[in-house]
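A selection of the complex's chains, in situ.
By letter and in written order, the chains are A and B; residue numbering begins at 1 in each of them.
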């Protein structure tokens, strides 16, 4: 699996023409405003994860359209955290996964953060399990999630997902044990794409950690990615040969490389130069467009696994630095405000 | 791709233990009765397919839950058919396909039949296109259609599909240009599995043509099939390790090798001994269980493409023989009656 995308020096300059729809802001304002009319209706139920170092709650809240979204909230054990408010990390999931079992993802809590591990609606029967369905159906689509409702931006699957994710961020930000000014969003692959979207849409995101993000620069991704999940769009257009423009029009409302222009929180990206799932050019398309302070960790010999534990270590150091920085940082506004 | 399933002599005897649920009949009676409370609300709109030998209408009717299902009705040109009522064939689609473009599937009409080419809800962005969405969502599931709602028989995707298909049969059976006593159901792969289900569920099916049918003997299929779509269930259970029994319980209401016991119309099956998608044992499980008069065409050196044009030729001769047989055939009753 050799490097087949652009060389690194060209990646650093790669800025595709991706026109933002005129009504991008209106679309998201309206979407989030409508969602915001419903209360979060959050519930927190303590569960026994089997671990002694972390305390876990089963979380439920009302997402897009009011339907239930599930998550885990992990906090360091009371004996360790005392009564102070914790910084927080909202962690979104990679494609086809879910929040998993209660003990499965506790890195940030083990490092002293309040960690919210959020389901992606409809997903969670793949590499980790989830408990959140998507009650909304779709027009004829490819197997998979990427082409559900892609005919129309109002019906597109990720409209619901990004809205859920934004509300999950608000949930953690406003949690009594959490310092609402110090909440980051994070995720790998699809999780990274969602984090990027939340960075653009939500108000008050303190930092963003998108690792090998998915959902960026769809036009190029569908031409150069070797396989799924971008391949779902390719196969959809292979069948619906007459809908190319229509589909990319919809996707432009959800493209991380478009939304990144509206983000302002400090960001630490990562990219892998041998990534065949989320080719590095698509990641750099988002990174180069990102409007806030930013850094990127480059892994030259990795495929889509990216930096893994190495990147966790990087993130921990970087995030502590960012969140502990002297105050005065203005609260970033979101595209959805 | 060598023969990897059982030898032919064992296939001919293969009868797996597949317990029918106690409430199988109740489940389907209730399902179809509920659906039957809505009128079909059929509309027929002539379209120009570009062909001169066949006349085509764009068909819409109310399927499960009242949502719209689309189909094409093809009739031989008026100059050829005159005023007599035609025998009919309802044709269901293979996995991931749809009714296609108007001129795409006209074999049965070209051979003198009224041919109804029916969409499968939610599908139709693959090898042929469709125009029928599925407005019903699902709990967390694998990409694909096989595990949507598989937690509960009431929510399972194929409950809606089989109901739509049964209503499509009724639609053609009752069409004024059609001789309602001479309507067959047919399909390849998923289409064959659906045809088999309709043969068990509907009243008055005159003949059944299941080619290399899918959706049969799920327990074995998930152990021996090499890939998708059965692989969707495998991957679902790979994630949801604790739901094996629950999933097979649901599937037992939809298994062609269970439903076949309730069918009574004459049937011509086909099977391919090198079929890696729908392994021959799963097809014989249904064939051997089939309760009506039956024959099977065996293709020893074919994979899932099966008999293709050869089988069409077989079917044409066989079907003409069956439909022209002397009257006195009792109207077969369906499981759903």
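Rule of thumb we're sticking to: a contact is a pair of C-beta atoms (placed from the backbone, for glycine too) under 8 Å apart; a residue touches a chain by one contact, two chains touch by 3 or more.
It should be emphasised that the depicted structure is a prediction, and the values quoted were computed from it without experimental measurement.
Undergrad: Please state how many copies of the single repeated sequence make up the complete complex in this structure file, given that 2 appear here.
TA: Result for the total copy count in the complex: 6.
The criterion applied here is as follows: only the chains that are shown with their structure count from here on.
Undergrad: Subunit A to subunit B: how many Å between their CA centres?
TA: One centre to the other, that is 40 Å.
Undergrad: Across the complex, what residues on subunit B touch subunit A?
TA: 96, 98, 119, 121-145, 147, 229, 232, 235-236, 239-240
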